[in-house]
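Encoded as structure tokens, the structure appears first; notes follow it.
Removed from the display is one protein chain of the complex; every other protein chain stays in position.
Presenting chain A:
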């Protein structure tokens, strides 16, 4: 990219500039031309600058609609890749039919090959679902950003940030509720234990005063479970 930028600076005639742009468009590795477009030479009335802008921000359909110079095979393919990137940036699930239409492919096989090429180039990471005829996008390199898009980006970030704040509030509320509940539960248990103790002591005091026949204190039972103890008592008194 730096090499191209330096050649661009030294280029004087329109033809040279055109050639540089042509080479830039042919280059297999470069898909983002933002830095080149930023250079002051982009203001020149060279139609190839419009072409470069299209490669940076536009799609295949726009190219077909506009009057622009012919593209070589590789350049056309690059443009198709970039159009796919645009579509993938917009939605996470891409139906086959839409892709076939947008990317100007004759049949499904061609379109799938195109997608696989893009994946290998690292512009996209996705899963092809042939049964449902979808592409599920996992990761996509975005297109270049125009000055006009900045406001939209800012608003997206703003919305996202607001959502995060709301989520944070919800989580904080959840934390506080959980803590409160746990504390109140613990206090309740503690109070219950104390009340039980009180009752036990009061009852023990009362029971020691009179020898009640219906005292529950049977410590000589061979069973620890209250059920078995009850059965034992019943069995004992039933034999009478």
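Here, a contact is a pair of C-beta atoms (placed from the backbone, for glycine too) under 8 Å apart; a residue touches a chain by one contact, two chains touch by 3 or more; residues count from 1.
Heads up, the rule we're going with is that contacts and distances are computed from a predicted model.
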Legend entry - Protein name, per the UniProt record, of whichever chain is missing from view ("MPN domain-containing protein", "Cytosolic iron-sulfur assembly component 2B", "Sorting nexin-1" or "Dimethylarginine dimethylaminohydrolase 1"): "MPN domain-containing protein"
Legend entry - Residue in contact with the excluded chain [from A:35, A:101 or A:200]: A:35
Inset, instruction - Among A:15, A:153 or A:204, choose the residue that contacts the chain missing from this document, as touch is defined above. - result: A:153
Inset, instruction - Write the list of chain A residues that the hidden chain touches. - result: 32, 34-35, 37-38, 88-89, 92-93, 132, 139-145, 147, 149-151, 153-154, 156-158, 160-161, 164-165, 167-168, 171-172, 174-175, 178-183, 187, 190, 193-194, 197, 213-214, 216, 226-227, 230, 233-234, 236-238, 240
